[in-house]
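All protein chains but one are shown in place.
The first chain written gets the first letter, and so on, giving A, B and C; residue counts start at 1 in each chain.
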Amino acid sequence: MTLHLPAIAILLPLLSAPICVAVRHALVTRLLTVAVGWGSLAVSGELLRQALSGAPIHYELGGFAPPLGIEYVIDTTTGYVLVIVSTIAAVVFSFGATTRGAALPAGREHLYYGAMLLCLAGLLGMTITGDAFNVFVFLEISSLSSYALIGLGQDRRAPVAAFSYLIMGTIGGTFFLLGIGFLYQATGTLNMADMAERLASLHRSRTVHVAFGFLTVGLSLKLAVFPLHQWLPNAYARAPAVISAFLSATATKVMYYVLVRMIFTIFGATFVFGKMGMDMALVPLSLGAMFVGSLAAIFQTDLKRLLAYSSVAQIGYMTLGLSFNSVNGLTGGLAHLFNHALMKGGLFLAVACLVYRVGSSRLDDLAGLGKCMPITSAAFVTGGLALIGVPATVGFISKWYLVLAALETGQYLFAGLILLSSLLAVAYVLRVVEVLYFKAPKSPDVREAPVSLLLPTWILIGATVVFGLRTELTAGLARSAAMQLLGAGS
Amino acid sequence: MSTFGLWHYWVVIVLMMIGLYTVIARDNLVKKVMGLNLFQVSVIMFYVSMGKVEGGTAPIIPEQASGPVVYSNPLPHVLMLTAIVVGIATTAMALSLVVRIRETYGTTEEDEIRKLDRAEHE
Amino acid sequence: MIELFPDLPVGYLVMLGALLIPVVPRRLVGPYMLALPVLGLVQLWSLPLGHTVDLSLAGLEIQPTRVDRLSRIFGTIFHMAALLGALYALHVKDRLQHVAALVYAGSAIAAAFAGDLISLFINWELTAISSVFLIWARRTERAYTVGLRYLVIQVLSGVLLLAGAISWYAETGSLAFERMELSGIGSWLIFLSFGIKAAFPFLHNWLQDAYPEATVTGTVFLSAFTTKLAIYALCRGFAGTELLIPIGATMTAFPIFFAVIENDMRRVLAYSLNNQLGYMVVGIGIGTEMSINGTAAHAFAHIIYKALLFMSMGAVLHRVGTIKAAELGGLYKSMPLTTVFCMIGALAISAFPFLSGFVSKSMIMTAAADEHYTITFVVLLFASAGVCDHSGIKIPFFTFFAHDSGKRCKEAPINMLLAMGTAAALCVLIGIFPDYLYALLPHDVAYNAYTVTHVVTQLQLLMFAGLAFGVMMRAGIYPPELNAVNIDFDWTYRRAIPALWSQLRTGLVVADQTFRRDYLARTASLLVSGSRETYSPKGRMGEPWATGPSSLIAAVLLGAFLLLYYF
Partner (left out) sequence: MTSETLILLSLLAPTVGALLVSLTGSAPNLRESISTLATLVTFGAVAPLTPRVLAGQRPRLDVMEVLPGVDLAFEVEPLGMLYALVASGLWIITSLYAIGYMRGHNEQNQTRFFVCFALAISAALGIAFSANLFTLFLFYEVLTFSTFPLVTHHGTEKAKQAGRIYLGILVTTSVCFLLLAVVWTFQLTGSLEFRPGGILAGKASGSTLTALMVLYAFGAGKAALMPFHRWLPNAMVAPTPVSALLHAVAVVKAGVFTILKVIVYVFGIETIAAGGHSDWLMWVASGTLLLASLVAITQDNLKARLAYSTISQLSYIVLGGALATAEGVLGGGMHIVMHAVGKITLFFCAGAIYVAAHKTEISTMNGLARRMPFTMTAFTIGSLSIIGLPPFGGTWGKWYLGLGAARGDNHLFIFVLMLSSLLSIGYLMPVVLRAFFRPPDPESNSHHGEHADEDSGSQHASHKGGRHEGIQEAPLLCVGPLCAAAVGCLVLFFTSDQILQLLLPITTGAR
């Protein structure tokens, strides 16, 4: 059993999805989804434990040996991301009002759960696979299901947002596919480990250069790197808040993971930063994301879109950490992966609580809710503090490593800019706080959200504080992952 | 090989450009989907042509195997089976979204949809 | 002899006792106030010479009391002045004034016994704080501003003392208040601090500014303590500092001109106070045993007759309501006793033989002559004549005689008369029996004021001064008493500096506001409105782009990447 855990991790959600569709019973599918969520978490946790205790796990799917067969590889980084994704999945799936806010006719909830499970399967698959083309396949699985999920939003603009996402996502995915094609052409293999081996002697090949170009742009599109982020704000804003919570906490994170894999495992840091000067491109884009995203967030009138723009900025932090090409920088980036997943997941769930009671996420409609929904509002404030990067929250940990990396490499300006941009977070969080606490309520008889909603919200929000103080699991793991990646890459 | 010797690449590039241009320049959502399809097809073409070995046969082991047989690389072709499925799924998804958009907005022109959104917003 | 309260620093009896005045039953306030200085005096004399009180405060060893002959004579006269002042003020109902006055007196006494710079500073500041209430208690608009000005200058003196003490401590590691040389920055600061309170030239204006604005009774207290405390401090710290001689000489001479033309009688007295201080400063500067004795004796005598003069003028102000020379005259009919007492005081300050001024001032003059400070001696001589002119003659003449102003009033209240009478008696007693005073002096003396030459010279001088006054009055060239404000050095801080300051402030405020409004606020609002335009949901960056441009940017970026990588 434990031998096949890597396969189980993927098959569990992948097979549950059609079961959901087949069963067609709301409660049963719901319970199944929750069970799969927590099951995935258990499997991921075990995989991470195994990866930590020894060498990376190599699993040959169906017994076909690579390079012909598809291989699943789980090292520290993989296990780390698996845990993040499945944690978020488990918590979000447990969130009480999952289908609330989705435009589903009664009796069709099973489709929704199916899509969720498929999305999870795609995300886990992308992480776990050691085969480049397989990444594309899982990417499309998760993307297609997320288009569907976003399109489910009650908001009539939801399909439009989903459509935009679809166009951009497909372009990104296709670029990615093309990139893999070029790589295959240059190396003759699709197995990542083999690719890395063969690419070592192909640094001057133009095919490889072109492949790199397509791959980076394709991934950047899916990752929503500034200025390729245009699909993201509406996608998150129009989707049901729970979906936003799930997607914002997982989808971009996995894409970041794929980017990291590509840079450090396939191409190698020497090639990417030394030969291609990736940092030259990534740094301005990251800074752009940090400032444009935060500034746009300040002026938003819709809470979900505010958070979505904040995500754009946060992605900037992650890519900036990447661009430092140092242990601390990558630690910061990877730690922020986890940390941002927790905060954004928690924040979107808090918004989902608000929407559950008020029916809108427009700031004007949320006035004075601090009094009516104190627990939800407190969750939002705590998450907001984490976004700002107040010490004792996870946001601080990532910021710490990023600034440390900037100082280490002598880039004092970036250190200042990182800190400066986090101030913009103060501005947009403050705006929400003012609306929640210092405005007269519109309808004073709003009740607090039910426990089944509050509990998952507070699990994530509480985690932002707990992991802000106990960092072995986040920054510690991120650090050993970063060391492994950099050690392997150079 | 001359530049024209790689004519299949040129086909790929032209197809791709047409597809991308359609996505960029057309406001009609259906046309965008069509552009996207073209774009995807170009990639499929690219893979298929990549796997083709000049003079190669289909990658089936002949019954009387006498010495090495030149055959096309089957792997890219296999991969494209998946890619085609993905393309179909994407198109289906896109079109179903367009249907829903059309139902609520009464139009499939992107600029008009944005205008309507903005009007509602204000 | 039994030591009374040996652990209580001298002066604190009066100071702390004063704080209880608000809770003393109304009928007992008078006796209580009189008892305090008496008790204090008894305590002082019960303590042997060389008695000290030592304390540790804030990590510093301090000595709030050190009894020696110099401090004892000043302590004695301060107690006496407090008693006289309290007697004079008995009729006042405002207890705040009583508290302030006695705290003031007590802290001045305590300062005279301070064995170290810290306790000196503490009491120095206490005199400043408490005395200002005597000015504010006048409750006139002018008194408020004057009081504030006075307080600032007094505290300035205090903080200079503190700064000096700090520097002195840093330089020498000692806090003891002993004789010091004008060498380091510390001693100069301390010197300057003393100088302000002693009303050195150009540092003197607070005196003429504030004293005439205090309450009737307050001025009596003020005239006794602040400046004489400074004289004591100079005596202790800077005896024999030659610089003091020219300073003192100047002080004796220049106030005469202002005193002659001044209209406000209490201000005339303030100028003459300044002039008298000059004698003492000269005495300190000379620094011989004789001159120090002279200074101490003069301070002793001076406190009494100056208090007497201020009391008599106060009585007039109390009854008539004005103290402008131009509005007074012929009051001798209404206030005969006051007139007599005033005359005694005036003669005493003019150093008329057989009155206290004569026996003390002559010591300083003699000391100057002995040490061959000829110019100084001449200046002092001239000043003596001047004093006679403005204090000895002008004050009583314009107030009680001269042209009759037609004002009629009651004689001064009984407690005032008593106080004045006591002071006048003391003037006469000291004048006739100077040996009692001499016995108190810091050094043993063998001095006889009543030599024939001395008496004759002094009388001649006084005659000539009187003659001059008479001739000038007859000839009509004596400066008329006009209701005018005379311009003194204080113009600089009362007019010029405030004007400059308000100019500067307006300028600063304008600059600041311009900077804020035109620069900061505009930049900020530009930034905000600019970002709002760009980043709000209606702006370019605040709303997601349509798929067309989004794809375009993706394509452009790809192209850029490819171009970059390809070449």
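Simple rule for what comes next: contacts are C-beta pairs under 8 Å (C-beta built on N, C-alpha and C of every residue); 3 or more make two chains touch, one makes a residue touch a chain.
Computed from a prediction, not measured in an experiment: that's the story for all the values here.
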Neighbouring displayed chains - absent chain, whole complex: A, C
Contact partner of the left-out chain, one of A:L68, A:L430 or A:V451: A:L430
Contacting the left-out chain in the complete assembly, out of A:I19, A:A42 or A:L404: A:L404
Touch with the omitted chain, as defined above, among C:G40, C:G147 or C:G392: C:G147
Sites on subunit C contacted by the missing partner chain, in the whole complex: 56-59, 91-94, 96-97, 118, 121-123, 125-126, 128-129, 136-140, 144, 147-148, 151-152, 155-156, 158-160, 162-163, 166-167, 169-171, 185-186, 215-216, 218, 318, 321, 505, 509
In subunit A, positions touching the absent partner: 385, 388-392, 397, 399-400, 403-404, 407-408, 415-416, 419-420, 422-423, 426, 430, 434, 437-439, 468-471, 475
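By definition in this document, only the chains that are shown with their structure count from here on.
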Pair sharing more residue contacts (C-beta pairs) when B-C is set against A-B: A-B
Chain nearest the overall C-alpha centroid of the shown protein atoms: A
Subunit A, residues touching no fewer than two other chains: 163, 167, 171
In subunit B, residues with contacts to at least two other chains: 20, 23, 32
Parts of subunit B lying in touch with subunit C, wherever the complex brings them together: 20, 23-27, 32, 110-111, 114, 118, 121
Subunit A to subunit B touching residues, read off their complex: 133, 136-137, 140, 144, 147-148, 151, 156-157, 159-160, 162-163, 166-167, 170-171, 173-174, 177-178, 181, 184-185, 190
Interface residues, subunit C side, partner subunit B - complex: 537-538, 546-549, 551-552, 555
